[in-house]
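Quick one: structure below, then a few questions.
This view holds just a subset of the chains, kept in their places.
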Amino acid sequence: MRLNGRSPIELRPVRITLDYIKYPEGSVLFEIGNTRVLCNASIVNSVPTFLEGSDRGWVTGEYSMLPRATHTRKSRESYGRVSGRTHEIQRLIGRSLRAICDLKKLKGKSVYLDCDVLQADGGTRTAAITGGYIALMLACSRLVGRGELIANPVMDPVAAISVGIQKGTCMVDLDYEEDSSCDVDMNVVMTGSGRFVEIQGTAEQSPFSVDEQKQMLEAAAEGIQALVRQQAEALQKAEL
Amino acid sequence: MRLNGRSPIELRPVRITLDYIKYPEGSVLFEIGNTRVLCNASIVNSVPTFLEGSDRGWVTGEYSMLPRATHTRKSRESYGRVSGRTHEIQRLIGRSLRAICDLKKLKGKSVYLDCDVLQADGGTRTAAITGGYIALMLACSRLVGRGELIANPVMDPVAAISVGIQKGTCMVDLDYEEDSSCDVDMNVVMTGSGRFVEIQGTAEQSPFSVDEQKQMLEAAAEGIQALVRQQAEALQKAEL
Amino acid sequence: MRLNGRSPIELRPVRITLDYIKYPEGSVLFEIGNTRVLCNASIVNSVPTFLEGSDRGWVTGEYSMLPRATHTRKSRESYGRVSGRTHEIQRLIGRSLRAICDLKKLKGKSVYLDCDVLQADGGTRTAAITGGYIALMLACSRLVGRGELIANPVMDPVAAISVGIQKGTCMVDLDYEEDSSCDVDMNVVMTGSGRFVEIQGTAEQSPFSVDEQKQMLEAAAEGIQALVRQQAEALQKAEL
Amino acid sequence: MRLNGRSPIELRPVRITLDYIKYPEGSVLFEIGNTRVLCNASIVNSVPTFLEGSDRGWVTGEYSMLPRATHTRKSRESYGRVSGRTHEIQRLIGRSLRAICDLKKLKGKSVYLDCDVLQADGGTRTAAITGGYIALMLACSRLVGRGELIANPVMDPVAAISVGIQKGTCMVDLDYEEDSSCDVDMNVVMTGSGRFVEIQGTAEQSPFSVDEQKQMLEAAAEGIQALVRQQAEALQKAEL
């Protein structure tokens, strides 16, 4: 049993609010435990310079935390430079969502996925991906419905989860307190069909064995399939 | 009658959610019509350099819009410089809240009021001030309750509203569409006791007469008193 | 009587030097008391991106203080970022001058009004507007004379003044010392025909009553008409 | 057989030049195939702010490519902002080297590991880590020799390698051409004692199966042990 009463492989409760903001093509307020991320998908009729004239569209992510999303206030990155951590997370979100899209079906269009963390209690980057998929799917489905896209570019669901090892126990979906005290921390992104998109394991505190690595990847895979089911349920209720 | 069915002096419906975020000393989700601003007040035990060693504390505001708070996506200011408009609004929020505080009672402390616009439909800066006051009051009351402040520095409520003239009619609380089509646009900040804190009238399109100026200030004063009553009601329900 | 011997509604002496710099289309050294602002109007054959292809031209202002325009040296903003105060003033100058121009008559052209404060003793932003109008008028008249503009876009003079209340007395054209000790500080921009372009009243120290607001606006209106007369006299002597 | 004649698990030839630059505490020119990275370790008597007063020292990495390290010239990052890719690599280098150090033995000191890529042909970040370890070890050993460190903070060797899958074949130590054509790309950092420090697998092009993941990790582990042997040989010849 964990401090918060969960079993090692138990996720926190998930709450998915569709259309939280009325302007974006797809908008989702994604909550898992106390982590609350607003995922807005905006589709525009242009592509980055390096794709101009090609047959492909683009999907990119931006990630930001409100200054008081955390226990103590952090300075707004808008007043300085974007940190290395933010850069890494933004690139991760973009890669994860492009991995499940047929970019040719987005030809001439770009999707901006803005993931703004309103409240943070661990797992904000994985929440951004899991919620971001729903916003992306909403946006694409609606554009197909309105005839602005011929076919839906989304090929497979994608979701993400954190997993860690603390005193020999492998646990999924770490909250902030667990995350801070884990020896190893891994973020895993996986498709609905069970293939890996990203594995990011980091062991600054103490390197981990081959065996521990195997345990973590198995637990992550299981947790991700549970999230994929919740994504599907929420999308069934969407007004398209 | 206006396009949206309101009478010239009728405000949009207001919704005030206390403690929307769990970490800040004071947190309020302030909604007026479709405008939705998250106001978080953080109190820290330090003051800006120019006040170090003095007998006063400080109150300052930061304002930001999420990229898709508006009809079309705007680039995040974090990737460039803060615009002149943002600068102006932040300074206005800070001045408005300092005007009703006895800064000596905040000695050694600073309040950061983060106003993040989740959804924008006109009047975001006045909503930030009106909601910001509630967050500030919540935060200060709690610090008094916990003995971290000896006395509450807040001396008087403060609220703000926009007012404009369109085809000869003076209207309060403009939504985005009205704001875009008005000839004159004025933002007024006023205390609960009916004194002006700020008057910012701008007539880029067509200068206004002395008479029109008088009408606008009167209408604004009335609208602000209505907001002050709603602030008070919300605060009565707060758990301190 | 004020400390400097002026009556409450008495302006400081004004000195207007036309063609102070030989290159700009319009150049004016505007002095009011010890405040000395160099206003240069440059007209270029292009418009900002957002006006390309439209039927309108543009007027914009830039404002800067030399590092030693003040009692103590201030760091040059060129070595950091432009401050919020500078941003506000630049936007005010631009709006004030656009308010009296028919921008269609400037189609395809932009006016840059550079206001550089050589010596500051209060009222630099209002001096920039009052002197800026003269430089703008000079520049436009000359372009009409040379056939580069079909008609003069300037429709009405514009001038600006500060007004404040100190110990119950309402005074116009505050110098630096008065400005620092006033309870309320208002900047008013008005056309030659007596209509308001901007009212910016700020009462960080102590909010002001409806009555005080009325007194200040009346005094400002009177002062501005005196400035408009001096602008006209100077322009009569211009070599066009 | 690969295009370059190597077998799937064969590394490119490694060349290690100790003391390439005469000023740093530790300097290594690390070459693997055509990839050439200069790794300089500088030890200074100060720690970052967040460690001041603590009992720990720090190890951090910086990574940069000369503009013409690649086939076509890239703009120098010094003329703009550091890219997300550079940020990620720098953080990876820092974490990898800290993972094998007892930071308490560095109390009051920081190691800067500057990794400058002179020539790039794939695997620059893993070369930076593998060469960086040698520079770090050289620097620490010399400081122990001179009595400036009481004990050597380095606890275990560390090395890194890339691994990928192309048309079903798993290959290690990808050169630029292979890297560009791989379906999956993974970077693995491992200690001399066979524990993982980092696993970064990315499959933007096509997600990979659980089985492929296992193959890649095994091949990486083998390649890393070969690098660790070459590090040890080079260090035996060092003049301490």
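Should a chain be cited, it is by its letter among A, B, C and D, assigned in written order, with residues numbered from 1 in that chain.
Everything that follows uses one rule, which is that a contact is a pair of C-beta atoms (placed from the backbone, for glycine too) under 8 Å apart; a residue touches a chain by one contact, two chains touch by 3 or more.
Predicted model only: the values in this text are computed from it and were never measured.
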With 4 copies placed, total copies in this complex: 6
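The rule we apply is simple: only the chains that are shown with their structure count from here on.
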Both-way neighbours, i.e. chains that touch chain D and touch chain B: A
Rounded Å distance, chain A centre to chain D centre (Cα mean): 29
Rounded Å distance between chain C and chain D, as computed from the means of their C-alpha atoms: 60
Chain-level touch network, classified as line, ring, star, complete or other: line
Touching chain combinations (by label order): A-B, A-D, B-C
Residue ranges of chain A in contact with chain B within the complex: 21-24, 27, 34, 38, 40, 42, 44, 62, 64, 66-73, 76-79, 82, 112, 114, 116, 118-119
Sites on chain C touched by chain B in the complex: 81, 84-85, 87-88, 90-91, 95, 98-100, 156, 186, 190-191, 193-210, 213, 217, 221
